[in-house]
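These notes concern the structure reproduced below.
Apart from one protein chain that is not included, each protein chain of the complex appears where it belongs.
For clarity, chains are labelled A, B and C in written order, and residue numbers in each chain start from 1.
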């Protein structure tokens, strides 16, 4: 019998995921990685798509699985990837999201301001590297694009990286939104490395077309769905109210848990927190807090929390034009009267902004296409009107949230 | 344009679920129902099957969907079901699990002893009935089998009810365990009502065979998987330790949240809790508590909590025979030494028991088969050796949990 | 037990298809309908997509199934459709393709010139109507759009008819081309009838977008795939060669089967055939003939037949511009030498044309969108750049087939 330790994990998306290297076992067993089990991949999307409750841990396992397939495909086409590089690039993708905090994107820059989640990922990877005796060093080089073969970094973070391949596929699967199916298996078959850069074979253009369009549909149907947005903005407003109240009523806001270190403006804004403290918080802490605050003495905080908890969400509109200031002011007046709060306070229930999503950012698509004649062209230079249209469509929209009338 | 309010919900399992009746909208909007969003359907199964994070809310929506299909099928075969009955039976299935507490089966009879979750469901349904102006009365009659047409109750709670149809289908889907696919759509097509009793057409015997076998596979591969069991028993042990410590160190155990009402032995054992208090607790409270207790001064509680959190699970064996007492005692001695605790305390890490699952109970299968010749036979009287075998296979097994050696 | 005769048919695409009306049973049992079992839905596409061997019978059963769902949806939204109309519209969709001849589109206008397959369908429906005692009269009125409620005709034949819904879904399923998944279930949920016209609710615009893009992808990846086209054009060329040879060597071309009535130019061109004779031919007759002709004394016929049979297909290019005449002439010279045939004969191996497909025709999209404000707009007037792009993209391309060199 073989002595190589192997484990297979059932995944409804890909069937089975195989773990067969000591370093991968050690990463998965690490508490920082296990924490991802308690962070929902899609934040508040489950308020609209009840199946969207999969975790960051599940997503990163999926991306790891695709990385294995990509390595196999590229090798079959003659690209040299050593055994050591394979493990490193798999370790890196497994850890690429390890810096996500509670409710991922929804609360990014809220709990911890001015720090992108990739910086946090790097910080935690460095911390883990000590625990793992330096075995993550190569993975970290690839993650930060300091490794000589750029295509390995591009597989981790680039327009067609395994992160995007998995999250679009997985989010589409768990939401049940078939429009988001990207055809990851075909794209993987079309990847090729030329001059150490990752690109797509010419005959894969239709797959790229499908990928771009599917992603666009996921944006507007799922990630920036007006009701999902409403839920996520309410969570943001709750945190904002807590910060505002904190200087005067810190005690009543405490959860008596690890989140308490992240409630004041000081911690959040200036990043005066330890990596260890950050690794202690997850979705449970935030939900526990929201439940607690749903009976807080401050009316604004109490209402926002109660309504989010019971899915009595703000009404949200998405539109192409900016929301006129006078509409906002008029609504704030109305809501202030309805709720018996000040007009300033009613800004927590009536507000507008740009409907974008920091991570799922569009634009600046650098996908290289390797033509049969040996030339390499940017996707934007390829003769495909649908791709042009998709790439050039303005992605900026505006949202307007308010509270339904009480009549 | 139609004025009937309709909403469709994406479900990765069935495609779309349609909501089109005011009562159903009102049930779903109720805080007691929304609470199910925060209760995982499969408790600790996600420690083995990372996709198994779907919620009780999702399951009950699915069962509601199947109920609609069953009603349509039965009507097409000539069974009379009035509009009013249809809404009531759908309302009942939507609420059949509303009494589940945190971590569902895993903690059943732990937080609230001596009360089955169906009693709690009934209690909450009665409470909701007041809020909804008595519109749940008919549904409650069906739920408690006091309505004159027994088949409507059987669709809610019986060997082939929509609850089982959905949970087996859904759990199989989210775990990725294809062995558990039951073929619900074919079974639904085979249902028929005779003398107001729900039964299966003769030609559906193979579907029943498949259903019974798939269910059996889900039992042993998923619900009673040794590692899932280990995780769930650790959670139980954590609660038991808390109860033991409570009389002397209540303060340090407090979460400052709604779970605090359920920590002492008194509340749990004698059911001295209000329905309102019960409706305030969910998975977040328990996980928040476990995280808190992972730094508690009591070594047993601290270790159990930390290990569960970081998925350092007890080793668990499932076997056909009872576990010999001397093995248990020997292991307890070893573990007491390893951990530096007393032998009594090591009982929290070394223990055995029957591997059964109170809700997913086997045995006593009363499935009626309607033969073409007009006769009705019990499934156990049908000439099908595989079904006999499945029904008669001893389902009692024993588990033995212990801690891995530290060498 | 119910006395209504019901039958369910397994369908890998939709699960189960229910047959529950005497007229539907009688249509399906008719020899003209059973003939569809022997006509491949996708002609030569299986040369590229080996799974694409599903039949016209299967497709029409699928469209019938979707029709049932559409009727249910529309009724739920308040549209009146009587029981009689329901059966008629289902009968019509079941028979919409009954006039397809061998290899469907690939040989359309070849075996029978100047007659569209819908005319043939109508002819056969009239013939069947006599056999069925006039019970198809209403269905025929709907098919020919003479029935007062136009939306019923639009469900049979229109931009969003059940024919398209099924063939795109089914062809995508059996080819395995996931890019062609249209999301038929969501579109069905979005259909609505206003002023007796079929339209799509405003919130279904993304679904229409997806539908149009998926259809476009099926066009270029499947229906007009260069290798599929090569196979289908070779079959056309075989028939053309047979016609050319027929006046002088009819005897050697005979198959001694029903196809013989369709080999001469006279029969084909002037439609001097009986409906009965047409109903006797299917794919088997054509393949039998091709096999026979693969050892014919005429070199051109023999080579074309042998190569098609053994999948030694002509090389085919698809391009945006017309193929220059001199390229064609140069290639014909080369191939004439290579094969030892005349330059005129080499026109059977080297040719070009427009890559279009008579049935799967694009352009002229009249999809009405019903806005929430009560207005109805054409899809082309909706503010969605991707839809505009898809609709306005030139769909005309050119193909060029030739024979690979023998070096």
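Heads up, the rule we're going with is that a contact is a pair of C-beta atoms (placed from the backbone, for glycine too) under 8 Å apart; a residue touches a chain by one contact, two chains touch by 3 or more.
The model shown is predicted, which means the values in this text are computed figures rather than measured ones.
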item	value
Residue touching the undisplayed chain, where the options are B:275, B:386 or B:404	B:386
Sole contact to the chain not displayed, among C:287, C:329 or C:382	C:287
Residues in chain A touching the chain absent from view	1-4, 6, 8, 15-16, 18, 20, 76-78, 185-186, 189, 192, 194, 370, 372, 374
Chain C residues touching the omitted chain (full complex)	9-13, 15-16, 29, 31, 34, 37-38, 46, 49-51, 53-55, 57-58, 61, 173-177, 254-258, 280, 283-285, 287-288, 291-292, 309-312
Chain not shown, touching residues in chain B	178-179, 181, 183, 186, 206-207, 209-210, 213, 216-217, 220-221, 320, 383, 385-386, 389-390, 393
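Here is the rule we use: only the chains that are shown with their structure count from here on.
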item	value
Fitting chain B to chain C on CA atoms, where both chains share a sequence, rotation angle to nearest 5 degrees	180
Same or different residue numbers at the chain A/chain C copy interface, by half rule	same
Chain closest to the middle [Cα centroid of all protein chains]	A
Distance between the centres, which are taken as Cα means, of chain B and chain A, whole angstrom	31
Geometric centre distance via CA averages, chain C-chain A, whole Å	44
Sites on chain B at which at least two other chains make contact	15-16
